[in-house]
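Apart from one protein chain that is not included, each protein chain of the complex appears where it belongs.
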Amino acid sequence: MTYGILIVSHVPEIAAGLPKLLKQVAADVPITFAGGTDDGDIGTSMEKIGQAIEENSADELLAFYDLGSARMNLDMAGEFAEKKVRVYDVALIEGSYVAASLLQAGVGLAELESQLAPLKIKGDD
Amino acid sequence: MTYGILIVSHVPEIAAGLPKLLKQVAADVPITFAGGTDDGDIGTSMEKIGQAIEENSADELLAFYDLGSARMNLDMAGEFAEKKVRVYDVALIEGSYVAASLLQAGVGLAELESQLAPLKIKGDD
Amino acid sequence: MELTTELLDKWMAIFAEKIEANKAYLSDLDTPIGDGDHGNNMARGMSAVEEALQTKKPADLTSALKLVAMSLISKVGGASGPLYGTAFLEMAKLSNSETDLARLTEAALLGIKKRGGAEPGDKTMVDVWSAVVPALAKGNLTNDLIQEAVESTKPMQAKKGRASYLGERSIGHLDPGSVSSGYLFTALLEAEA
Partner (left out) sequence: MELTTELLDKWMAIFAEKIEANKAYLSDLDTPIGDGDHGNNMARGMSAVEEALQTKKPADLTSALKLVAMSLISKVGGASGPLYGTAFLEMAKLSNSETDLARLTEAALLGIKKRGGAEPGDKTMVDVWSAVVPALAKGNLTNDLIQEAVESTKPMQAKKGRASYLGERSIGHLDPGSVSSGYLFTALLEAEA
């Protein structure tokens, strides 16, 4: 089982920029992203997210998002996708950074999730 | 006393993109940013941060950053600056979004800081 | 009451008109407690719905509902896209075996709640849907009932969506998604009339 990372942001620049930070510490982890609406405005697009899921070469994805409506589109895209997509309600930048570092270090999912837990700051409280 | 927001990220795209998300909910809040090294690489630059502090038209700044080394450059820039810069160890995107929303709504600093508290995920534990 | 393709067409056309007419108002409502785009989002979505229905002329109710759903999902761009989209998708799924509007909207409401995690009292469109669905079942849905449900969101503190970031400052404003949902159901009453 290989794990990849999926970044979803309302802002195209954030979605495109964050993988650059992650790649520095996770050169071998497949990272794809989706940002903005279909028109490139601030928002998210289920279709773009679906493409980013497909493009990712990993078997399973760990997904990170900024605001709640991104999570809804992410969930829908995940339901339509073939691949398993695990969505984490953690701080987008900091959470994905931790996940990328640990995946690169070969840490397993259970340990990784326990290290992500303190970064949970959204979703159902 | 007017408050502004300062965004500091290792990645130029994140630093430039995040204010677009914030401006949507905080049209009247002065927001400036600094991202990347002087050469535009991944990293931070005390000089760029200092410029972003100066450029911000507010009297006092609420500052948000991604990783620890950004905080160090932010602190140094704040020490050299004329303006008071308050640095928050909260999730960069989510924390600055809450701060922007509340500043736009005219919420005072004490209430704002209590709403930021649950988003603290870095710094001295 | 039964949902037919004819009724759906009429319903959507009236809803699209109301959204277009109140576009600026809906975005204004979204400004103090959101990002000021709800009217534009819904107008973009509903004009896509109208275009899709008119050009693709879906053969049956299920295809028509699915078309509405997919247009909203792909064109709205904000939280209301997946939420309204899920609502119509759930109706589409159920419409193979069931065309009673009360049953369909019940499934839609369940879908909205599951998608967004909101419950009544959270100051979201769920507040309007939760009031309307049982009234549809009892056959006593009125404009007044809809209006009351919409107004009920004003004193609430938001627990979901962008407005929730404002904490107590979200109190005293109508929820934009509840207002647009109000239009959806007054449009239904007009379409049925």
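Which chain is which? They are A, B and C, in the order written, and residues in each are numbered from 1.
What we mean here is this: a residue touches a chain if its C-beta (ideal position, glycine included) is under 8 Å from a C-beta of that chain, and two chains touch if they have at least 3 such contacts.
Values in this document were obtained by computation on a predicted structure and should not be read as measured data.
Although one chain is omitted from the display, it touches the following shown chains in the full assembly: A, B.
For the chain left out of this panel, the touching residue among A:15, A:74, A:87 or A:102 is A:102. The chain not shown here touches subunit B at positions 37-39, 41-47, 67-69, 72-73, 75-76, 123-124.
The chain not shown here touches subunit A at positions 24-25, 97-98, 101-102, 105, 107, 115.
As a working rule, only the chains that are shown with their structure count from here on.
Taken as a contact graph, the chains are fully connected, with every chain touching every other chain. When every pair of chains is scored by its C-beta contact pairs, the maximum goes to A-B.
Chain geometry summary: the mean Cα position of subunit A and that of subunit B are 23 Å apart. One inter-chain figure worth recording: subunit B and subunit C are separated by 37 Å, centre to centre, where each centre is the mean of the chain's CA atoms. For this pair, subunit A with subunit C, the centres built from the Cα atoms lie 29 Å apart. Multi-chain contact residues, meaning those touching two or more other chains, occur in subunit C at positions 35, 162.
Counting partners per residue, subunit A has 42, 67 as the residues that reach two or more other chains.
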